[in-house]
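The next block holds one structure in the form of structure tokens; read it before the comments.
All protein chains but one are shown in place.
Presenting chain A:
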Amino acid sequence: MQSPANASHPPNTPKVAVLDGEGLERLHAIIARHAGSEGPLLPILHDVQAEWGMIPEAAQPIIGSALGMSRAEVYGVVSFYHDFREAPAGRHVLRLCRAEACQSVGADALAEQVRGALGLDWHETSADGRLTLEPVFCLGLCACAPAAQMNDRLVGRATVQRVVALAEGAR
């Protein structure tokens, strides 16, 4: 009664190969840094993202078992936060706010123009790996809408010219 599903993959085993070797050592070092601290999952995930530029699926079961959590729980947290990435971003990240306050002062049109000027769609990274464009829902800059963010720098009353100049100036 062997089901075909079983022929290809053993049950109760992640489909991605779990992290090993040098990568595993780096991950254990990160986990060890947060040992004993309260609510260590988010700080660990931030450090993992800093190390890999993303949260590798292969790391999630290991983080889970270190914290007494299941890998599904870790994945639930990772997928909840848009800033935890499935693949590394480009060297620079441009975020455009798409929330209600910004929309009310023309954020949709701004976004349309910026996408056109940069030749990038949402979540897309330029071919040279230089720039990634991301939507964001509220930067907390509603008073200065429309808002944008270039890497760590916030931009209020954003215009196409200003945003494109910042994006193209970043090497």
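Couple of notes before you dig in:
In this section, contacts are C-beta pairs under 8 Å (C-beta built on N, C-alpha and C of every residue); 3 or more make two chains touch, one makes a residue touch a chain; residues count from 1.
To be clear about the criterion, contacts and distances are computed from a predicted model.
The listed options are "Sugar ABC transporter substrate-binding protein", "Methanethiol oxidase", "Formate dehydrogenase subunit alpha" or "Phosphate transport system permease protein PstA", and the UniProt record of the chain not shown names that protein "Formate dehydrogenase subunit alpha". Those residues of chain A that touch the chain absent from the view are 1-3, 5-6, 9, 11-16, 57, 60-61, 65, 68-76, 79-80, 86.
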